[in-house]
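Certain chains of the assembly are absent from this excerpt, and the rest are unmoved.
As written, the chain order gives the labels A and B, with residue 1 at the start of each chain.
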Amino acid sequence: MLNAADTAWMLTASVLVLMMTMPALGFFYAGLVQAKNILSVLFQCVAIAVLVSLLWFVFVYSETFSGSGAYIGDLSNLFLTDVARDAVHPGTRIPESVFVMYQMTFAIITPALIVGAYAERMRFSAVLLLSGLWLVAVYAPAAHWIWGGGFLQAAGALDFAGGIVVHLTAGISALVIARVLGPRREFPHAINPPHAPWMVMVGASLLWVGWFGFNAGSALASGADAGMTMLSTHLAAAAATATWVAIEWTKYGKPSLVGAVTGAVAGLATVTPASGFVGPIGAVVLGIAGGAVCYVAVLVVKRGFKVDDALDVLGVHGVGGALGSLILPFVAILPGGAVMARPIFVQFLIQGKAVLIVGLWSAVVCFVIVKLVSWLCDLRATADAEIQGLDFSYHGESGYHAES
Amino acid sequence: MKLVIAVIQTHRLDSVREALTSIGIGGMTVTEARGYGRQKGQKEIYRGAEYTISFIPKLRIEIAVPDERADDAVAAIRQGALTGKIGDGKIFVTELTGAMRVRTGETGNDAL
C-alpha cells in the first residue's frame, strides 16, 4: 500500500539525485577542465540527462525493470504505458511513478560520470551516440542483474546504492574510452591545472549533499535504514577527505582543496554499495580505505597505465565502487551494521563474482560500443577544435565574456 | 617624454605605487599580464599530478614621465619591486613623441 511518508522522502531523494548531475557533477567537472571547455562538459551533462530520460521513457526502464528475465528485462512497458497513476511499486510503499523517476536519475548520472574520461577532446555527436548505446548495453543489463531481479541479485550480490551498477561500470568504461580515444594533446607533460578550483569545491559539495538522496534514498523508504545510511555516507565522506588531505599534506607539504574534495568523492563512491549495511564505525573504515586506495589508483592510472582518464573516473569512481563492494561484508559486522544473510566469506565471494562479471561486461561491451561509434562518426575532436576549445568549436559560444 | 614600462610581481604593486608617489609621480596604468622568463613557473599539484604554470602572473605598469624624471622613475620602480628573487621583473624605457590629456587637450609634459 502506498505510504505518503516514504513517498515524501523519495520525491526529495529524486530531486537530490537529479541535482547531482545537473548542476553538481557538471560544475565539478567544469572547474577541473580548462576555461575553453567549460561549456562542453556542462552541456554534456545536460545532454546526457535529456537523452537518458527519453530513452528511459521509450524502453530502457522496461528493459531494466520489467519481466523476470535473469539477464535482461522485457519490453512490455514501452513508453511507460503500464505506469498507472496510482500503481505502487512492488516490494515498496511508493508510487511506481516515483520509482521510475528515482531510478532514472541513477541512469542519468552513470553515463554522465564518464564525461570525466573523455573531457576536452570528444566530439559532441560521439558523446551522444556513445552515451545512448552505453546506457542500453552496459548500464541497463548491469542494473537488471543486480537490482531488477537478474541473476546476480538472485545469487545474493549486494549493492545498496550502486557501487557496482553505477561506479564500477562507469569507471571501467572510462578507462576503455580514454584508451581508445587517446590522450589530450598536452598529456601528460603540458596539461593545464583545473581552471576554477572554487567551482570544483562547489560542485563537490553539492555532490556530497546530493549523495544523501542517492544513498539514503536507496532505502526506497523513510525510516531507520535511510537514517543510518545517511549518517554512514556522511562519515565515510569525511573520513576519506581527511585521509586524502593527510596524504597530500605529508607528501607535498600543502593539502589542496581539489585534492580534499576528490577524497570526498572517493569516499562517497566507496561507501555507496555498503551504505545501507554499515554503521558509523564501518563507514569510517570504508572512508579511510576509499581515500587511501583511490589516491593510489589515480596515480597508477595516470603514471602507471599512462591513460588520460582526464578527470579520474576510474581511479575515483571505479576503484572506490569496487573496493566498497568487496569489503562490504567485513565492515557490515561492525556496530550499527545490518544483519547479513550469509557468512562473511561467502558474501565476499559473491561480491567478488559480481564485481568481476560486471567489470568484464563493462570493459568488453564498452570497447565494442566505442569501436562502433568511432566507425559511425569521428570520436575525436579535430586538432583545431581541441586547441580552440570545444565550447566554441561545437557550441559556438564561450563560457566567459568578462568585458561588458 | 619617456614611457616607462615595468613588469613586476603582482604583490609588489602597492610598494611600487608608494615609491612612485613619494617622488611625486602620481599617474600610471596597470594591466594584468603573464610572464615567461627564467623564473620557473609555480607548481600546482592536483590529484598527484604536478602542473607547471609556465606563464606566471605579473603586472605590467606603464608610466609616462618627462625626460628628466625617467631615471628617477626607474629607480623608484626598482626599489618598490625588488624582492631579490628571480622573477622580480624588468623595466623598459621608450621614447614618447607626444602626449595628450583627453579631458583638457593639454599636450606634452602638461598632459602627464
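Observations on the structure shown:
Everything that follows uses one rule, which is that a residue touches a chain if its C-beta (ideal position, glycine included) is under 8 Å from a C-beta of that chain, and two chains touch if they have at least 3 such contacts.
Because the structure is predicted, anything quoted here is derived from the model rather than measured.
The displayed labels stand for chain types whose copy numbers in the whole complex of this file are A x3, B x3.
Methods note: only the chains that are shown with their structure count from here on.
With each centre defined as the average position of its C-alpha atoms, the distance from chain A to chain B rounds to 49 Å. In the complex of the two chains, the chain B residues touching chain A come out as 44-49, 51, 53. Within the complex, the chain A residues that touch chain B are 188, 191-194, 248, 252, 254, 256, 258-259, 262, 295, 298-299, 302-303, 312, 315.
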